[in-house]
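A protein chain is absent from this complex, but the other protein chains hold their places.
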């Protein structure tokens, strides 16, 4: 039975995931490079911030759509996690309450989960930091949630302005969070790696004092547009 | 003479405080646990953020109501501080200016003050970080304030959405700030400690891979609500 | 030929800078002290936050006015940088996209640039942190920009609520960003240093337990305004 | 049995109200005058906006504390309404969902309710406008709420930054919302009416071209502070 | 040739639309009723506000994905409009500039367009009001846009937090904007009309003074949850 949009209370159990080596390659490239490599799409809104600096991860999205201020589906979601997954939570209406804390993180880590991307609040951030469980969220709040309303797991959701489907690849670091469609992951990795290689060459030239104006041959077009030096 | 609400320019000098051992116990429990233990009330708005990560404190509230962009009452307030107190500042209208910096912190620390919770701005945050004086604020701003208008000290105030009375217990950490009524402090500590103990047991079971769905026996109620696995 | 306000596509090449020793002195004083010393003007809006804590810099402003979501002028600007400069970017309309990342920082550092103040977004913040290139920005975003529209370099701009002219001195630290007019720099430094010296004496007295109420002789004026102790 | 702060699920049935003639007098004075007359306290945050322009009301507060995104207590509250009351709703954590629409307004109007002040969302605003039922809210949203969690009725709440007790007088117009303590209402009305009379005289003088500088005799103090005309 | 997600510069020309009578029926029901009738999904974020009060429309979505601050695709989109359509614009990154004004509205109206829903800015609002062309937007801004970067027309977009596909039904009024999947439109209309009829009966009973507590039989469940009257 396929998923009918609009249903509430559906858990899709079998999702396809991208190749793990591709996912790990995307993590190494980082958000800014991956975002550029796939044509500048898929970036979540800039209000999504990491709870601590320095984490850089990628994984397969296990998605949740939750009611406002209701974290019941997080428990349901955790059962669907596999090694290397990232939980991604969208809400039916905005809520900054803390949907997730150290106990849920303990459970998720026991299943190999790499992190959480949540368009809502998180709590126990000191503990999560010690545990090394990275979270990107819109808020930090100790205010808890209820468990009253069903949502869905592994259905397409909107999280921080992007549509995310189960099995899409999530890349997250200090620059934010980007989603790569599962089917595009390998192609995007190839482009991202080319980009990094290309950047490495440019970095050396720029470090030696060569100007971007010359490296990218911008002077003629600037002049044509009418740039005047006075 | 008792305090008449609405007066301006009143300093209440003798306030009752909770038992220091109870206060210190609440600090160890942390904001999220204390907030849950007292029935999910008393949490300040999530825009109140610590100026540096990792601090976890509790203390008796010494409250101030200040005019917008006027920090005169901070000086008045410091005289009322005792060992183990936390200053809490609310304003008559919103202002992000820096009401507080390293000199005031030096003075407050000399009286045993443990930190500041301020619904306004703070400055000298690099110095405050070096001094280990934690502040939770709505803004960081070098813009100073004036000393023209009287406010009140140790009267009930609203700070970041919560009513706070002098002598209430303030708990603050990376998750935010919570207020516990003085009279409730001992009872809340008992519940918070029970909660922590209970969580410790759950943590082990979750870490071993047991699911919250089973640990909390959620499956029957989810089924009853109509959750479908597809 | 002098700069005509309203033109687009002008690069002013020769700007005057303040004395480097004065600039370095202002850096040591820090934002809060410099801001007070010059009569509480010149502070940029408090939404301008450093990408990592602990940096404290000063430098001569090399200014840019850029179109929304268009970073072309950053490349033009870098050619104008000298040892000790700080790039300052204002936009024609608000945009949170990442105008600046590690390659541009590499190029700017090769010319001796000390940092960037940008009323827009920045990316590659993990790399910038490792490189020790400090940035104060309104947002962190991996979303890139285009190179289509001319702006201006070294013209007066508005950045985060302050007018900034090329050659003004920028001071930036964890408290935010302040601009000092080039012609005022030496005078402001003198006042700032006096202020620091004065503060040092006060700090010792406050640390020993003396109250600000007495140190600043506030009691008579508080009484005159009607402050009541109850 | 008296109300114990912190309980959930309490409805206080008998509340004292201010004299209706006083309340009606305060409505005529309007928010800005009443706020000044009581010493500039009691103003709710400026994000509270009327759903349509031109309403000016006052009434006795019937208060509610509701869970986030849960409007169950509105139904409970309506039973407590008397002719001339205003419902005032605060939430346990922030929520912009629409707690209130035309059916609830129909019910409230049947009991003589004059309006709603809600630190959350409202919906059916076109209908409410046609019905002439004024609402001051932080948001307009068609997103509904649940009925799962108990709150309290006629307990002290915080609404948009102010503590409000049942029976306090609420004044609301296009300038916002102000609360007057029940016990202060008569005294505040007297001052407000004096103020209006006083303003009427000033208005005529100002309309004839006399300057505030002269009317309020500001010139000497401005000169003393050092104002220079150039 | 089918649309490949991630492409830029694609205009899908033939889209399916819902039955016009169904669409018109949904307009009469209004946003709040339609949103409830379809199970509380599809509501756009509450920051989307009408430029003038009183409009209530429904139509088939003709979607656009535009670059930040670039309105080129609006011109492309207008060619795809049919009688009864509503234009819906999402952006690749946030921008408040005015993408749309009276000339574009003139052109859209000439093709029978009923309105615009835009997750960006709009201008000429006084003219649009006179013309009776309703717009729901996140901002009003006279700042124009460029025409440099291709986007897509009639592809799935995210607008104000909701995924919208070409041909979906958009309903918009003073309460905000809601999207109904094309395939669900007839079913949702039936439910919405039932709901309205049901509400009409309730309205009469509530207007006569019957309480919601009794009408919805809430008293037993409130008592069971522990509500106490004191």
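Order of writing sets the labels: A, B, C, D and E. Residues in every chain begin at 1.
To be clear about the criterion, a residue touches a chain if its C-beta (ideal position, glycine included) is under 8 Å from a C-beta of that chain, and two chains touch if they have at least 3 such contacts.
Computed from a predicted structure; not experimentally measured.
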Among the chains present in the display, which ones are touched by the chain that isn't there?
B, C, D, E
Write down which of E:39, E:84 or E:144 is the residue touching the left-out chain.
E:144
Given that one chain is not shown, which residue among D:53, D:112 or D:132 touches it?
D:53
List the residues of chain C that touch the chain left out of this view.
5-6, 8, 38-41, 43, 45, 92-94, 156, 158, 161-163, 181, 184
Pick out the residues on chain D that sit against the missing chain.
30-32, 35-36, 40, 43, 46, 49, 53-54, 56, 173-176, 178, 199, 202-203, 206-213, 216, 218, 222, 225-230
Spell out, residue by residue, where the missing chain touches chain B.
67-69, 92-97, 141, 143, 146, 148-149
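Following the convention adopted for this analysis, only the chains that are shown with their structure count from here on.
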Overlap of the chain A and chain D neighbour lists contains B, E
Can you give the rotation angle that fits chain A onto its twin chain C by Cα atoms, in degrees and rounded to the nearest 5?
120
Centre to centre, using CA atoms, which chain is the farthest one from chain A?
D
Expressed in whole Å, how far the mean CA point of chain D lies from that of chain E is 32
Cα centroid separation, chain C vs chain E, in Å, comes to 43
Once you find the CA centre of chain A and the CA centre of chain E, what distance in Å lies between them?
28
Provide the list of chain E residues touching at least two other chains, using ranges where the numbers run on.
40, 43, 92-94
Going by the touch definition at the top, which pairs of chains touch each other?
A-B, A-C, A-D, A-E, B-C, B-D, C-E, D-E
